[in-house]
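Heads up, one of the protein chains got dropped from this complex, but the rest are sitting where they should.
After this line comes chain A, so read on.
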Amino acid sequence: MNDFSYTQAATAKEATDLRKATPAGAYIAGGTTLLDLMKAHLAEHPQLVDINQLPLKGIEQTKDGLRIGALETMSDVGEHPLVVQQYPAVSQALLLAASPQLRNMASLGGNILQRTRCGYFRDAAFPCNKRVPGSGCPALDGDHHNLAILGVSDSCIANSYPGDLSVALTAFDAVLTLEKAKGKQRQVPLTEFYLLPGNTLQRETVLEPGELIVAITIPAATHAQRSTYLKVRERSSYAYALASAAVGLDVQGGTIRAARVALGGVGAQPWRSREAERVLTGQPATEATFRAAAAAALQGARPREHNRYKVELAQNTLVRALQQVAG
């Protein structure tokens, strides 16, 4: 780990000003992912700005939906009655992730910004196009059994966001409030927050240097209340998803009025499948419909030798999740 300075910011203005002065610095909240990256020399920041004193907490109903402060911890949000009742998939995604110790420390903003768990990215001894542009991607012909099959490029097949929360947030149309400087806020839907690996592999989100995630807002909806998050992994806890599905259905009289579908573990980013939603909407809530939706969701999959199973696994995961919410 390199030497770095550490400053506790008292206000958002102080925080964004500090970052403006040192663009190579970083914000630190729970630190559960940033410190790992710094210890492995994958991130080398000269300055850390501690934002834990900032007033970015609170879980409240607003006219736009449930607004959650970015500094709320995974545990607190996952167990919050409003989240449990109105957005069960979000609660489940939080509580199925990481370990209790990590969930107690990790902030929601930090969770949204976690980076890929691709073994080649995480070990600086390997070439990696994401880390060192043009150095190559050994994962293509190597260990990619848990890498992405949707939205991948020829130079990177990492699931840039390996976690769970953003999968659920993506499904339920969550919007991030970002703040670059005092009074300079913007709203970005989560579906537009992550960037697919194109020519800018290192740029994974639309977040600008020094910009802070201050809140997450999730619109209220019937399909969000009737939702679930299903996660398939190699062990029962403390593992990233091989495939996961966040789904919500509004079913009336056996017919699907509205549907939300997002997949995790299989996409280069949290994978909202509007194709699946289109197939579901207006159709009877039957296994045949769910199967057709799953096929549509994986239509564009580009699997390789060792992650080919994910096509079937993701489809089955999605069907199972839909069955669970359809009841």
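Some points to look at:
The rule is simple: contacts are C-beta pairs under 8 Å (C-beta built on N, C-alpha and C of every residue); 3 or more make two chains touch, one makes a residue touch a chain; residues count from 1.
The rule is short, and it goes like this: contacts and distances are computed from a predicted model.
You can't see one chain of this complex, but its UniProt record names it "Xanthine dehydrogenase family protein molybdopterin-binding subunit", from the set "Putative tricarboxylic transport membrane protein", "ABC transporter permease", "NADH-quinone oxidoreductase subunit F" or "Xanthine dehydrogenase family protein molybdopterin-binding subunit".
If you put the hidden chain back, the residue from A:Y27, A:Y120 or A:F193 that touches it is A:Y120. Remark: the omitted chain is touched by one listed residue; of A:K13, A:R131 or A:H145 this is A:H145.
Counting the whole complex, the residues of chain A in touch with the unshown chain are 1-3, 41, 117, 119-120, 122-123, 125-126, 138, 141-143, 145, 232, 234-239, 242, 306, 309, 312-313, 316-317, 319-320.
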